[in-house]
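I am attaching a structure below and will ask some questions about it afterwards.
As you look at this complex, bear in mind that one protein chain is not there, while each of the others sits in place.
Entry: subunit A
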Amino acid sequence: MIELKAVTKTFGSTTALDSISTTIPEGKIIGVLGPNGSGKSTLLKMLVGLNKPNYGTILIDGKKPSMDTKNFISYLPEIDYLYPWMTIQQAADFVKSFYEDWDENKYNELMKFLELQPSMVIKKISRGMRAKAKLLLSFSRNAKLILLDEPLSGIDVLTRDKIIETIIHDYRAGDQTILITTHEIREVEGILDEVIFIRQGQVALEGNVEELRCQRQASLVEIMKEVYSHETI
């Protein structure tokens, strides 16, 4: 379980997260949604320990983000973060040397499923292929908490479908928690259990996706439009 208690994060004069408090349940797929600059990526970066809060407390399974929590977190940032000169196999060998939850069988299965080759050099493959390679490394671990920051951003429709299929295919309901930030709500709507809408660094709306849909008689996209009706999304 992830707890955020009055967490504030500022970058100079910009407030990315403004005294945000929420509890994220475990064993579910949670969508962190919101427009650009709403603080979604900052939230994920703080969970993995890349950013530190100015105020407030973050607890993951009762622990502050640290070396301990990094052991069970698999983080996929939006940007290309793999060494460009590495092959996919070299990148996998590098990543697996740090974690005991690396699953070689899963890695081989996913490699085939995502139609990647171990000998592919990261800097020489297309953006879509790189997105798949990042996903391969994130999902080849049996990590308890998976943080996916805009995994569908700038990716063609076919690759998007493949990425979503991978998430569904490899997700272990109850054991794993997946947090996804995305703009592509239509694509992920079907896989989300819970949703958190962030607006100007604060929680605008949160809850169970099914319950929200029933209460408001609307799809997630329509709910999002309603939540951000005064903003340009």
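Everything below uses one rule, namely that a contact is a pair of C-beta atoms (placed from the backbone, for glycine too) under 8 Å apart; a residue touches a chain by one contact, two chains touch by 3 or more; residues count from 1.
Methods note: contacts and distances are computed from a predicted model.
Trainee: With one chain of the assembly withheld, which option in "SSS family solute:Na+ symporter", "Acyl-CoA dehydrogenase", "ABC-2 family transporter protein" or "(2Fe-2S) ferredoxin domain-containing protein" matches that chain's UniProt protein name?
Mentor: "ABC-2 family transporter protein"
Trainee: Could you tell which one of A:23, A:71, A:117 or A:215 touches the chain left off the display?
Mentor: A:71
Trainee: Among A:80, A:189 or A:206, exactly one should touch the missing chain; which is it?
Mentor: A:80
Trainee: Kindly note down the residues of subunit A that lie in touch with the hidden chain.
Mentor: 45, 48-52, 67-68, 70-71, 73, 75, 77, 79-85, 90, 93-95, 97-100
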